[in-house]
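Shown here: the complex without one of its protein chains, the others still in place.
Here is subunit A:
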């Protein structure tokens, strides 16, 4: 009788099982305890004719979390840590907060996001079938196919491209929506500001 409940937890948790690894890519990637930069996201969503474009900056701090701050078309912040997910609109009109202690699946979401941004192939290969190719002297491309029933429900496939850093992520969702995220101005410094550290400590 617990079967459906278990499945539900699987879905909400979005985790996956391990698969083989394409190891060469790992050698080309920089080991990044901290990464910051800018992003441009083009999201194609059913019901919308044009892609929804947003731009902003992000900060990724290993073991702590991800700050995803959209600047246009409207200001909003997204904070993803091991403990919680919270979002806030710049105007303060909207905000929501999810607690990982109540929904431990968030930790897994965090892990996937973190791995995508930092190109952590080892972590990704636990949840995806990873195939890839090397491009030129420094570049590489990876195709991630989810191997777990829960994750299959969310992603159809994910493409990653980069060199020393991940330069582009293309998320193809199971329901047809596609997000293409380009990164620029990538750097491993400076360390988090006090405000950023506070947000990451949430």
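Some observations on this one:
Everything that follows uses one rule, which is that a residue touches a chain if its C-beta (ideal position, glycine included) is under 8 Å from a C-beta of that chain, and two chains touch if they have at least 3 such contacts; residues count from 1.
Quick note on the criterion: contacts and distances are computed from a predicted model.
One subunit of the complex is not drawn; among "MMPL family transporter", "Chemotaxis protein CheA", "Aldehyde dehydrogenase" or "Cytochrome c-type biogenesis protein CycK", its UniProt record names it "MMPL family transporter".
Screening A:25, A:61, A:113 or A:200 for touch with the missing chain picks out A:113. Taking the complete complex into account, residues 1-18, 41, 43, 45-50, 52, 54, 68, 70, 73-74, 76, 78, 87, 89, 91, 93-94, 96, 102-105, 108-109, 113, 126-127, 147-150, 153-155, 171, 173, 175-177, 179, 181 of subunit A touch the chain not shown.
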